[in-house]
Each structure stands twice: as structure tokens, then as C-alpha cells.
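Left out: one protein chain. Kept in place: all the others.
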Amino acid sequence: MEKVHKPKKVFVQGPISPDFVAKSIASHQSKTGIGAHAIFLGQIRADQKEGGVVTGIDYTAYEEMAEQAFHDIREAAFARFELTCMHIYHSLGLVPTGEISLFVFVSSPHRRAAFEASEYIVEEIKAKVPIFGKELTGDSGHVWKENT
Amino acid sequence: MEKVHKPKKVFVQGPISPDFVAKSIASHQSKTGIGAHAIFLGQIRADQKEGGVVTGIDYTAYEEMAEQAFHDIREAAFARFELTCMHIYHSLGLVPTGEISLFVFVSSPHRRAAFEASEYIVEEIKAKVPIFGKELTGDSGHVWKENT
Amino acid sequence: MLAEIAGLSDELWNAGGSMTVGQFRAQVLDKYPAMRDKKFKIAVNQRILDDFVSIETPAEIALLPPFAGG
Partner (left out) sequence: MLAEIAGLSDELWNAGGSMTVGQFRAQVLDKYPAMRDKKFKIAVNQRILDDFVSIETPAEIALLPPFAGG
């Protein structure tokens, strides 16, 4: 694909709101070549840990490397799948339980590319982007989160 | 799974709005066992047909059979995947180009079940639910849509 | 769209004795030859059945054009 995809800001401070998701969807209604949107949202679970129930995750990142990793994932996904649009947002800082920390949004003329790209991007983010998460439990405890 | 899933209203008149999607997401933030949401949105494309460019699709359904088919798909998906929640909405009547006619929303503790269920449900809907779509082109023409 | 061919959307079909789904399909194509160019499925009492299944009367039979949900 010849098109150049301009670098996008991925990190947002704190949780990602449902209204932000709605605005992103609405902004694609003028793109009438799109037939399918696939959206993935990561939400913070109230998991039971040794120190208590998780009340939120405090995200940090090795930011410069993370931005580069996101960029590489974007380029690879555009090369691999027939996509019209792709947006990735990830939280930094505190995201309380029940709120959203990851928003992956891909759009395509047809559903197959959207499904495959969505899954590919999420797996790549989990495996390759240096984002760290401190799971907060109770008053002062924390456990470092680890992707599987 | 022993749980009984109460029948849900699937059909909505006209397009599905981004705000409706946002409200659906927000209503799941109190379910703190959820870690992953997968959302699929079908949007009307401005395809070029013999009679001109598609300006919208007018949906009808063999409603009673369609409701039963949606119910069967729901039950099969709950049995097959570890899902916390599942919502399906489909438009009837006119949906203009660029607007949304299908909204599939599944939530799960973990991403794998959400991805797989989302794709399964969309494919099942396309193959098994008696919904018919008249693609409107120009002033008076129309072409019957056919899923592939 | 099938109704456009038959010129009507509801019709009473008199079965001469018992009839399978396949036999019904043949009768429909016999009466409405233009239907041969169309793809359609047959639902009996809101279920898609195989051609060899017998239709219990009275039954609600529907000719369904290709599905377009999504």
C-alpha cells in the first residue's frame, strides 16, 4: 500500500470513555466505503489477588519504544489486511476497575478483514508493546500484571 | 450452562446510533468480571450497482422466524463460549448509506472468547436469519442484497 | 422479490395428499417458471427443512429469498 499513515497519538491519560468510542464511530459515517467495524475494548477486572480485590490498574510505559511498537503494529496491519481505517488508544495512569484501558478500532469494506485485523492488533499489543501495569489491591498493596 | 437467558428484542426501527453503542458500553462498567468487549458494527456501503450508487438499504424480515433464529444463535453462543453478556441489534426499515444496521456486542472475562463469539454470531446471523435488504439506488431503482 | 414474480404475497396451496419439501419446490417452479432463475429457501412452520421431509398440513410455508442481514 502506497498510502502513508500519519503517526497517531495512542496514549491517553486515564480511562477511555464510552462517549469517546461513540465519537470515533460517528466520525466514520462519512466514509461510505466501510462496511464493517470491529472494536475491541479492554476493561479492568476486579480480580481476586493475594492482597485483595483489584480496584484499578496504574499503567506506565517505556513510552518512546511503545510509540514505535504501536507504529510498527499499525504498518504491519495495514500491509496485511484490507483496512480503511485503524485507531488504537491505550490508557496511561490510573484506570479504575470496570473502566476501559484499551480501544482498538478497525474498519474495512468487508467483515473478514475487520475481524482478523482486530484480533491481530490486540495480540500484537499484548506481546510487543512495553506497557506495565500495577494492579492496585486494597489500601496500599499492588501486584504487577503480566500478559498471557 | 444452567442460566436462562431471557429473550431480547433484536429489531430496532431505522439506523443504530453511535450514542446507543456508547450507552450499551457504559451499562457494562458495573460488571467487573468483564475483561474484554468485542463489538461488531455493520455499516451501509455506497456500492456501485447497475442502477447507480447505493443510497441506503430498506430492511424487512420474516419477523417471527427471525426472532427465533436470533434466539437460537444466542443460546448456541452462550453454550459454546465463556460469555458474560451478549447483545444483538438489527435494523428494520430504511438505513441510509454510512449508517449502522447491525450491532453485535459480546463481553467476556478474557479476550479469546469475545473474539470468537463475535465472529461466530455475525456469521450465523448472515447465514441463518431471514432478513431481506432492498439496496436503494438513485431515484426509484433497487437491487436485492444477497449475503456471501 | 419473489412476490414480484408471483404477483401476490400470500397463496393457499392445495396439497394432493402428503407432499415433501422437494415435491413442493417442484410444484412451485412448475407454476411460476420465472422462479427457476431465483435462489430461494423453503421454510415450513418457520424452519428450513431438507427436501426429503414431509410437510404436515396445515402448514405455514414461506419462500425465502437470499438473506441479507448484517
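Here the chain labels run A, B and C in written order, and each chain numbers its own residues starting at 1.
Just so we're on the same page, a residue touches a chain if its C-beta (ideal position, glycine included) is under 8 Å from a C-beta of that chain, and two chains touch if they have at least 3 such contacts.
Nothing here was measured: the structure is a model prediction, and the numbers come from that model.
Participant: Sort by label and list the shown chains the missing chain touches.
Facilitator: Even though it is not drawn, that chain still touches A.
Participant: For the chain not shown, which residue from A:Arg74, A:His90 or A:Arg111 touches it across the whole complex?
Facilitator: Missing-chain contact among the listed residues: A:His90.
Participant: I'm checking contacts with the chain that's been left out. Which of A:Lys31, A:His87, A:Arg112 or A:Lys128 qualifies?
Facilitator: Considering all chains, including the one not shown, the answer is A:Lys128.
Participant: Just checking the interface: what residues of chain A touch the absent partner chain?
Facilitator: Answer for chain A: residues 42, 57, 59, 61-62, 64-65, 68, 90, 101-102, 122, 125-133, 144-147 touch the chain left out.
We adopt the following convention: only the chains that are shown with their structure count from here on.
Participant: Counting only C-beta pairs in contact, which pair of chains has the most of them?
Facilitator: If you count contacting C-beta pairs, the leading pair is A-B.
Participant: Suppose every chain is reduced to the average of its Cα atoms; which one is closest to the average of all protein Cα atoms?
Facilitator: Chain B is the most central one.
Participant: If you average the Cα atoms of chain A and of chain B to get two centres, how far apart are those centres in Å?
Facilitator: Measuring from centre to centre gives 23 Å for this pair.
Participant: How many angstrom between the C-alpha centroids of chain C and chain A?
Facilitator: Chain A and chain C have C-alpha centres separated by 48 Å.
Participant: So the centre of each chain is just the mean of its C-alpha atoms; given that, what is the distance between chain B and chain C in Å?
Facilitator: Centre separation, chain B to chain C: 27 Å.
Participant: Give me the residues of chain C that touch two or more other chains.
Facilitator: 70
Participant: Among all residues of chain B, which ones touch two or more of the remaining chains?
Facilitator: 42, 122 - these are the residues of chain B that touch more than one other chain.
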